[in-house]
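This is the structure I want to talk about, given as C-alpha cells.
Note that one protein chain is taken out, while the other chains of the complex remain in position.
Chain nomenclature is as follows: A, B, C and D, assigned in order of appearance, with residue numbering initiated at 1 for each chain independently.
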Amino acid sequence: MTVTTSTASSQQDRDERPTEPPSGPIVSIRSVLARHPLAAYALRRFGLYLIELWGALTIAFFFFRMIPGDPIQTFIQTLQQNYVYNQQASAEVIARYRKEFGLEGNVFTQYLHHMKKLIFEHDLGPSLINYPTPAQDVIMQSLPWTIGLLGISAVIAWVLGLAAGALAGWRRGKLGAEISTNLAIILGHVPFYFVALILVYVFAYTLGLLPARSAYDSNIPIGFSPSFLLSLLQHGFLPALSIVIIGIFNWLLSTRMLMIPVLGEDYLTYAEAKGLKPGRILSRYALRNIYLPQVTGFGISLGFIFNGNVLVEQLFNYPGLGSTLVTAITQLDFNTILGVTDMAIVSVLTVNLVLDLLLPLLDPRVKYWR
Amino acid sequence: MSETDDNVLELSGLEVGYATSEGMVTAVDKADLAVRRGEILGIAGESGSGKSTMAVALLRLLKPPGRVLGGSITFRPKDKAPVDLLKVQGQQLRTLRWSNLSYLPQGSMNSLNPVMRIKDQFADVIIEHAPARRSEIDQLVPRLLEQVGLEPRVARMYPHELSGGMKQRILMAICIALEPDVIVADEPTTALDVTIQRVILQSLADLRRDFGVTLIVISHDMGVHAQLVDRVAVMYEGKLVEVGDVRQIFKDPQHEYTRSLIDSIPSIGKEAS
Amino acid sequence: MTETSRAGTEQRIELEHVEQRFHARGTADGFMTAVDDASFSLTSDPPRVVSLVGQSGSGKSTIARNILGLQKPTGGRITFNGRDIFSLSRTERDEYRRNVQPVFQDPYAIFNPIYRVDRVLWKAAKAFGLAKTRAAADELFEESLSAVRLDPGRVLGRYPHQLSGGQRQRVMLARVHMLRPAFIIADEPVSMLDAQVRKLFLDILLDFKQQYQMTTLFITHDLSTVYYLGGDVMVITKGEIVERGPVATVMHEPSHPYTQLLLDSVPRPDPDQRWTDRITV
Amino acid sequence: TGGGGSYTDQKQGAGKPKQTAEVKIGKANIPTPREETLVVAQADFTVFNNWNSMVPNGAPGASGFDMFVKEYMFYLNLATGELIPWLCTDYKYNDDYTALTFNFNPAAKWNDGKPLTSEDFKFTVDLLRKRKDLLGGGGDLTEFVKKVETPDEHTAVIDLTKPNPRFHYGFIAVILSGFDIRPKHVWEGQDPTKFRDNPPVRTGPYTLKKAIQSQKMFVWEKNPDYWNKGKLDPKPKYVVYQSTAKQADSAALAFEQVQFDAGSIDEEHAKQLRSKGYPALVTTKFNDPCPRAFWLNNAPERGIISEPKMHWVISYLIDRPKIGNNVWPVKVPAAQYPWANFKTNDKWSVPALAEKYKLTYSPEDAVRLLDEIAPKGANGKRMYKGKPATIEMITPVAVDGPEYVMGKLVKDELVKHGISATMRSLSGSVHDEKFQRGEYDVAVNWVCDVSWDPEQLYRNMESDRAVPIGKNAVDKNKTRLKDPVLDKLSKQLSNLDPTSPEAKPLLEQALEQYYKRLPVIPIIQTGYPQYFNTTFWKGWPTDDNLYQVPLNWWGHFMFVIGKLEPTGQKAPS
Partner (left out) sequence: MAISTSVTRVLAAPVRTVRSSPKLAGGLIILVVLVILALLSPLINAVIGGGSDPVAVAAYPKWQVPSGAHPLGTDQLGRDVLAMTFGAMSVSLRIGAVAGVVSTVAGVIVAFVAGYKGGWVDAVLSTFTGILLVIPTFPLLIAFSAYAREVTLFQVGLMLSIFSWPFAAKIIRSQVLSLRTRPYVELAKVSKARDMEIIVTELLPNLAPFIGVGFASSALGAIFGLVGLEVIGLGPGGVIDLGHIIYAAITTGALTLGAWPMFVVPIGLLTLLFASLNMINIGLEEVYNPRLRGVTGE
C-alpha cells in the first residue's frame, strides 16, 4: 500500500535525456523507424514489455522457490493428511506428484519446465487445492466474482475519488475541502475489514436490510434474470461499500496532490482571466490535465485485483480469488499461487502496455520517444 | 463631457503589497495613472519594479500572498457603466473579463492549456461570453489566426506543437476574439528572439489600428517602447516616477531614473570605449 | 599566481568540424542537428572577445557545452593546444579546466540554493589550489569581489536567494576573476539582467580582457551587446555558422541575409526611428 | 487483580440472567426449505467436483460426504465405547492371527441400486495394495495382505503375510473416518489417479443433490432407497454443509439468527449467548482423541534432554491446571496417560501406576532434579557435562496458539531456573522436517498414537525404529528412544490380543517403563465443544446424554442426524 502521489509517475519516466545517435549497421532500420516514430515507439515499448514480462515472471518464480521451508516436504505432509492409514506416503506417491506438479529436478529445471508450460501451453499445471483441475481453471472459477466485486467497486471508488479529490484541491483552504481532505488523511488507511464489519453489524444483523453473506441468493438460479441480478446487487452492496468508502479516500488524496501543482499553472490563471466559470475551469483545464496519470494509476491498481481482498471475501463468504489464494498459500499449492501471481503480472504489464500505447493518443503532451 | 471620459482606466492611489515572512512588502506604491481610450501605453522599469504586480492587480488576478492595500481603479467600458475594478465580484467580474478587459500574459509558454486544441481555447471564451456567436466559431477562429499571421491549420494543433512566437500570437488572437476595450500585455516579447519580437510588435500595432483597442504594454526593454507605444509610464521601486509622451521620455527625460534608464541602453552604433 | 604566467605560451582552443546531433521526433532520420560542421578557434594571445550570435535554438549553448566538455560532440573534434579535450589525461584535464571557465545564462540556477554563495568561490579556490586556508581564501574573495564592484561584506555569508540576479551574475564573474582562466565561455550571461546591470557586467568583462588577458567566447542573441563588446563575431543559424568577422565589418556590411534580418529586427531606442517596413518569418 | 469481571460473564440486569431471550430467525442462504434442512457451518471448501480421495485433496473433507454418504464397515462410538457393525456384521481372526474374515450385511446396497458385495471390498483392497502411487495405497495393505478371497458374496477373507492381531483396526471408523469401499461396477476400468467419482456412488442415507461452488456449499438429499432404514431413518430431508465466515464475529451473529444449526462458533461467544439467556443453544463437550503432549528427544547427542531425569524436570514444570483452565479455550482436565480419557480407553489405565508416577506441577522437585544433573555454574547458568545446558523447543502451532503458549510457559520456567531455552513456532513443513529428523529437544504438539491400545505407541518407540539424528524417522520413533526393556515388552505384545489376559501384565510393565523414561509427556486432555441450535432440530447429543461423538466432521455424525427430530418451527418467509 503506498500512500503518496506516485500514481503520476509513469509520465515522469518519459524524461527527455540526451542520447547520442549510434553508429553501425542498424542505422538503416533506425532510419526506417524514424519515419514512423509511433511505430518505432510501439515496437520499443513492446520489446520492453517482453523483457519486463520475462523478468517479473522469473523473479516471481524464484522468489517462491526461495521460501524457507521445504515445499516438497510440505507437499508430502499435505499428501499424508489425505492418507487413510496414518503412514508415511510411499516413495511412489511422492515421485508421482513431484513429476506432476513440476517439482522434479533442480530449481533451474523446474523453472524451465514452468516457463515452457506457461508460454507454449498456457498451462500452469494441476492445482493442488483442487487436484487434478488445472490451476488456471481454479483461478478462472473465482476470478469473475472478484472482478465483479472488486472491479466494480474499484471503478466507483475511482470515479468518486477523482471527483472529490479534484474538488478538494480546487477549493483548497475552504472548509468543506479541508474537512474532506483531513478525513481522508485520517481514515484513508482504516482496514476495510473494520468498515465491513460495522456495515454488516448495522445493515445486516441489526437492521436486517441486506444479506451478510455469499454472492447471491442460492434459491435463484444463476443467469441473467432480473431477480438474480437484483440478488447479486443486494449481496454485493455491503462488501462493495466497504471497499468504496476507503477507496474514495485514497483516490481523493492522490488526486488532490496532483491537482495542487496544476492550480499554480499559468494556464489556469489565464483561464480565470478569460472569465470562465469555475466549473468549466475545473473540468476542462484542471482535471483534464491530471486525469491521465490517474487513469494509469487505476490501470495498475486494477491489476492488483488479482490479489483479491481476502478479508472482505472471507467476512462476506464471497467466492473470490482472495480466499482461493489464501487457501493455496496455506496448502503450498505452488501452481495456483504462481498462477495468480503470473496472471497479475501479465495483466498489470498488459494494462500498462495498452495504456502506454494509448496515452500518446489521449494526451497530446506525452512524448513517446525516449 | 469631462476630460476624464476619454480615460478608459483610471488608477488612483493603487497600493499593492506582498505578505512575506519579513512583513508586508509594498510592490506598487500609491500609483496614479490614467489610460486614454485607444492609446498604447507603455510601462517601463527595471525588473522587480512592480510592473507585473500592477497589471495583475488591475486584472483582479492577484493571488495570495499579494494583496491590494488601497486605492481604486475606475474602468469605463464602451457599452457599460463605469465600475471600480477593485470592487466588482463574481458574475459581474466574469462578464467584464474578455469582452471588455483582456490579458496577454507574461509567460506565454505555459498560458495555453496543454491538453486542449487551440480552437477549443478560442471557443471557450466565445461560448462563455458570446453564446450567440457559437455557430460562427468555425469561421471566426481562422480569421483571428490570420489576423496575427498564422495559418488556419494551427487551430487543430496542440500548444506543444507550436513555437514560443506562435503561442504568443495565438494568445493575441484570443485576446481580440471579443474585441475588448483594453488589452493588458505583460512583457509580450521577452523570451522571444529579435526577429519574432519584431513580428509581434507589428501585430500589436495592427491590433490598435484594426480594432481600436487600448493597449497597455509592459516591458523593461526601452527599445520596445520606442518602437511601439504612444506614452510611457516609468516605474521605479513600485512608484510611477514619470508618465509622458514617448518622444518626451526619450528626448527629454524628466526624472533621474528615467535618464539612467535611457542612458544604459546599449545599442548598435554606441560602442564601448 | 602572476598575471603574466601565460605570456609567451599561446593557448588555443580549436573546433574542427564539430557536429552535434540529438534524437528528435518528426525529422526524416529521427535526429536533429543542433551544431553542423562548426570550425573556429579561440586563442589567448592576443586576448579577444569573440561573440557568437544567433536566434534561440540555433545551437549556441550546445557549442558552449561542447567546449566546456559537458557534452561530447557526435562529430569532429575539439582540441586544446592540439590535444583532443575528450581524451585528456587527468593532469591535462585539470589544466584545461584551469584555463577554460564558464559563466552561465541563468543567475538563479547556477547556485545551489541550499548553500551560501561563498561556497562557489571557496570550492573553486580549493579545487585549483589558489588558497590553502579559509583566511587566505577570504582575502582572495574580497579582492575578486571588489574587482566586479561588489561589496564583499554584503555578499559573503549570504544565500543565493538573498542576492539580486545582477549580484549573482557578478559573483560568477568574481569567480572567473579569481581563477584567471585563459578563456571564458559566457553563455548569454546578461540576457536576464536589466539594462543597467548589463552594462556594468559587460564593462567588467572588457576590463578582464584588458587586465588579465582573458579571451571570451560571448554567446548572445542580442546584437546590441555584440556591438558594445566589439572584437570578432560569428553568426549562427540552425547550427551553422554563416558569417564571421570583426564586429564593425559584420554589423555595417552584413554579407549573409540572415545577419541582415537580425540587424533589422533590433528595436532602435528612438521613437523617431520606427520601423516602416514589415517583415515576415 | 480486581478486574471488573469478564465481557462474557456479565449478567444482564442486577446480577441475574435475563429471562429467556427471543430467538430472532434470520434468512439462511440455502436453496432448500429451511425447516426441512439441517444446516452445518463448516470451514472453507475448495473442491466441488471430485470425490476421489485417492488423489491429493480429492474429496472435500468435512463436507457431509464422509458423514452420511460413505458408510463404514464398523463404527467405534468413542462416546460410549460401543462397536457398531454397519456394512459388516462381524469380523473374525483365525487362531494364529494370519487370516481375517469379514461378513458383509446382505442388505447393503449402493445408492444406484446395485448390491454391495465382498467383491467390492476385494476390488478396493486390491487396488490400494497394488497401486502404491495412490494415496492410501501401499503401506500396511502391501506389507500384510497376501491375498483377499471372497468365498461368497457376503464374505471376504484376508490372508495375512504374518500374524497380526491388530489388522482389523484399519477397517473400523474410529477417529474421523474409516475404510472407504468403492463400488467395483463404477470404478472398474477407470484410471484411479484421474477419475473424479462425481457424483459419488456410496451406500449412505443421503446422496449429493448439488455442490454449489460459488456458494461454497454442498446440498445433500435423503436417499429414498436407503438400505438400512430400519436402523437409521434421519428426519432432515436435506443437509447443507456450507463454509461460513471464518471470523468469529460473523459466525456468532449467524448462529444467533439460526442461519445454521450446527457448527463451531467459539466458546466466548457461546458464553455470551448463554449469559444473554439465549434459549436455543446446546453445548456438548467431547474430548479430543489426541491429548496435548511434549515430545522429548532421547538421542544422547542432544545433551541434557536425553537424561530421563530431565524429562521429569520438564514434567514438573508443567502447570497442567493452569493450562487446562486458562490456555485451552474451554476448561479441560489434565492428562495422566498418553491417550484420551475415552470410555474405550479406560481398560488401559492402571490407577496404582498413575498414583506412583503422578504428573504434577512441582518446581521444587524440578529444581532438585536439575541440581542433580545440571548444577548451576558461576553465572547462574546450569551446566551439563561441562557445557551450558540448552533446550530448544518447537511447535507447529502459530504464536499465541494454545500449544505455543504451553511451550512458552515451560520455556519461561526453564529460563527462570537457569537453562537457556528457546521456543519457536515453525510452519507445518519446517516443524515436521525438524521433528522427523530429531533436530529438536522438545516438540510441543499432541500424541495421537493410541487409537486402540497402548502397544501402538510402544511399538513406535522400539529401538530398531530409532534412526540417527538427521535421518527422517518416517513417523516412527521420533523421540529416538532406545530402551531394551520396552523393546522386549513391545515385541511380546505385538503378537497378543491386547484385551487377552496374557497381555495385561505386560501392558502394566510397559506403562511403568514408559513413565520411567517419559519420552512423551501428556499435558491435558483437550476438547472441542460443539454448539447446536434447537430452534429447528432437537435431539442433539448433550453432556448428560452423549450418545454419540457430536463432531460434525466425523463419520459418526450420521448417527446424530439419525436422532434429530423437527421442532415444527417454521422459517419466516
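Everything that follows uses one rule, which is that a residue touches a chain if its C-beta (ideal position, glycine included) is under 8 Å from a C-beta of that chain, and two chains touch if they have at least 3 such contacts.
Quick caveat: nothing in here was measured; it's all calculated off a predicted structure.
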| item | value |
| --- | --- |
| Of D:Ser427, D:Asn472, D:Ser494 or D:Thr542, the residue in touch with the unshown chain | D:Ser427 |
| Full-complex contact with the absent chain, from D:Gln272, D:Thr390, D:Gln513 or D:Gln548 | D:Gln272 |
| Residue, one of C:Pro102, C:Gly166, C:Pro254 or C:Pro267, that touches the chain absent here | C:Pro102 |
| Of A:Ile59, A:Met140 or A:Leu233, the residue in touch with the unshown chain | A:Ile59 |
| Sites on chain D contacted by the missing partner chain, in the whole complex | 1-8, 10, 247-253, 266, 268-269, 272, 322, 326-327, 398-400, 405, 408-409, 412, 424-427, 429-430 |
| Residues in chain C touching the chain absent from view | 65, 68-70, 94, 97, 100-102, 104-106, 108-114, 120, 123-124, 127-128, 161 |
| Those residues of chain A which, in the complete complex, touch the missing chain | 1-6, 9, 12-13, 15, 17, 48, 51-52, 55-56, 59-60, 63-64, 67-69, 74, 185-191, 193-194, 197, 201, 253, 257, 260-261, 264-265, 300, 303-304, 306-307, 310-311, 314, 325-326, 329-330, 332, 337, 340-341, 344-345, 348-349, 352 |
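Assume only the chains that are shown with their structure count from here on.
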| item | value |
| --- | --- |
| Of A-B and A-D, whichever chain pair has more C-beta contact pairs | A-D |
| Identity of the chain that, by mean CA position, is farthest from chain C | D |
| Innermost chain, where centres are averages of C-alpha coordinates | A |
| Whole-Å separation of chain centres (CA-atom averages), chain A against chain B | 50 |
| Between chain D and chain A, distance of the C-alpha-averaged centres to the nearest whole Å | 41 |
| Inter-chain centre distance, chain B versus chain D - centres from mean C-alpha coordinates, in Å | 89 |
| In chain B, residues with contacts to at least two other chains | none |
| Residue ranges of chain A in contact with chain B within the complex | 265-267, 269-277, 280, 284-285, 288-289, 363-365 |
| Residues of chain B touching chain A in the complex | 59, 61, 63, 93-99, 102-103, 105, 107, 109-116, 124-125, 128-129, 158, 160-161, 174 |
| Chain C partner contacts - residues on chain B that touch it in the complex | 46-48, 149, 164-165, 192-199, 201-202, 220-227, 246-247, 250, 260-262, 264-272 |
